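A selection of the complex's chains, in situ.
Naming follows writing order (A and B), and every chain is counted from residue 1.
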Amino acid sequence: MLRYTRNPSTMKATTQFSSSPVRIGVIGAGRIGRVHCAALSRMSNLAQVVMIADFVEQAAQAAAKEFRIPRSVKDWREVVHSPQVDAVIICSPSDTHYEIIVAAARAGKQIFCEKPIDYDLGRIDDALAEVRRAGVQMQIGFQRRFDANFRRVREAVSQGEIGQPYTLHIVSRDPAPPPLAYLKQSGGLFFDMMTHDFDMARFAMGSEIVEVVSAAGANLVDPEIGQQAGDIDTAIVTLRFANGAVGTIECCRQASYGYDQRIEVHGSKGSVSIGNNYPNNATVQDGQSVHRDLPLNFFMDRYRDAYALEMETFVRCLMEGKPVPVTGEDGRVPVVLAYAARTSMKERRVVRIGEFMSKL
Amino acid sequence: MLRYTRNPSTMKATTQFSSSPVRIGVIGAGRIGRVHCAALSRMSNLAQVVMIADFVEQAAQAAAKEFRIPRSVKDWREVVHSPQVDAVIICSPSDTHYEIIVAAARAGKQIFCEKPIDYDLGRIDDALAEVRRAGVQMQIGFQRRFDANFRRVREAVSQGEIGQPYTLHIVSRDPAPPPLAYLKQSGGLFFDMMTHDFDMARFAMGSEIVEVVSAAGANLVDPEIGQQAGDIDTAIVTLRFANGAVGTIECCRQASYGYDQRIEVHGSKGSVSIGNNYPNNATVQDGQSVHRDLPLNFFMDRYRDAYALEMETFVRCLMEGKPVPVTGEDGRVPVVLAYAARTSMKERRVVRIGEFMSKL
């Protein structure tokens, strides 16, 4: 079972929300910030975005106009310190997350933070400590956990439909690699892309990863990714779980046919697997082939409903004084796993998570 | 091609909306009225619901609260005559549609009306005449036309992907029959249920139906439907189209596995077909079978996105001064076809639509 931190002081802190909508401050008016604003605007009885911040001031203003948010600011500190704000949604660039989390926690705000908390494990631990000390809650943005397909896999495993898990296979392919400029500062495939899959592996299995058996990387999609960004674009990581099962995560920066996100778990009583999402389910048969349209090409389409449910769950947990389902610890583990995978690839050996963590 | 009435006076009338959101009055705060309110609340830059009416006043008040609608009233006449309202959405009981349409048209309001306009062809003609005279637009609520699957079928046909259409097959099954009390006053299966399918047949084929070749009805699901409501619960109607194609619509009031809405068109270059929508796409294999969860069981889930696109299209057409895509004439034809089907079943003969219409 995954551990869900239950913090009694949090319970108290959130009691205040039970009767009126949670007052939200959004930090970051980029793509994902706007997705959350849109989702929140559809649940006005649960939450109200009262402020939005972006260091590009026009972006904050535009979002404020579009989503009827009363106030837009340039400096996220105004959000964190506003007495009007019960909870902050952190969607700013990754390297600002740590600082904002610490400030928000100290200000007693409930926190939703996009992944990653940070890529430095020391700073992650500091941030988690601050959150704990403040008695606030923090939910991390692993939206796939709220996708209907992945949830059904989790359910099949946790309800015993497939018995004791034996193996796991995750396929995670992006339609196309991001720009080189992005890749150069992304932290690399294991951190930037595969942390989502590490989280999914833990979530689907309901068991912790104890060992990175191997991490095989390759630079096949575009030589510049290797030469310029010093990164791989294709990787297979083999994992061993605390429950004895073994599994693989296969990541690739490119899939000509669209966004490919699948998982299969096989166990003693059977298996469960999911496919992709499509814009429609029409089948056309002509003289050449039996075909259908390509799967959704963009994570924001694929996970549209997941983002909404993620936000709704966060807000409902706050209102009902329940612990949020994706904790700071859940944000930390995938980063550990990314370090372990990188080490395994570089040193060409099995890396036990325990061993690795003791190093830090 | 389906005919879309383009009315120049309408164009002028709608020009006013181009800069600000359309101000909407909703009539009827029941299930479907609330669906439209929810959809409209998500497109606040396009439309604003300014009033809602329901003869059950509490229903109007509750909806007003939920969707932050400034004003709720008991009498629809207040909506129709309010100077604050540009367009009305008619979601009240079917037998009130005629009267409201006429009043709204005379008041110069743009109109969205749930099907049916009426089941009396004379009153339908009156209503259409009033709308035409007033130079307003009226869109009829055939939401399936806005469903991604059905649209893809329409596209395959209209783009020539399957060549010249030869045959059509529509399957339309409800999860379970409505209560007998409803059935008794529903107008019968051809009117209550199959008008949606008649509309889909025209839409998918892009050709008018010229002949009901036969209409075979049966009372198999529940004997009370025959004995108490004098209705059938299962029917197959065979149609001939102006383009020479032939087709069938198969309707049933009951499907143990959920809401079943499919279509297939076969033509000279190939075929296109669609399946149902599911809550997830997970496949579970165990010792008994390879299985997946049942399709969505409820039309409001299946057509959630279709209802939203329908409403958005209505509002955008008003804002941009374009003709709405499902006209009063599109609302009239399925009723004619329902009469033709009923006649064909009763008199056990081919009914030409032309012949039938001249009778009226």
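FYI, contacts are C-beta pairs under 8 Å (C-beta built on N, C-alpha and C of every residue); 3 or more make two chains touch, one makes a residue touch a chain.
For clarity, every value in this text was computed on a predicted model and none was experimentally measured.
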Query - Number of copies constituting the complete assembly, 2 shown - result: 4
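Note that only the chains that are shown with their structure count from here on.
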Report task. Please compute the C-alpha centroid of chain A, do the same for chain B, then give the distance between them in whole Å. Result -> 40
Requested in this report: Can you check the complex and tell me which residues of chain A touch chain B?
Outcome: 38, 41-42, 44-45, 66, 68, 148-149, 151-153, 156, 161-162, 269-277, 279-287, 293
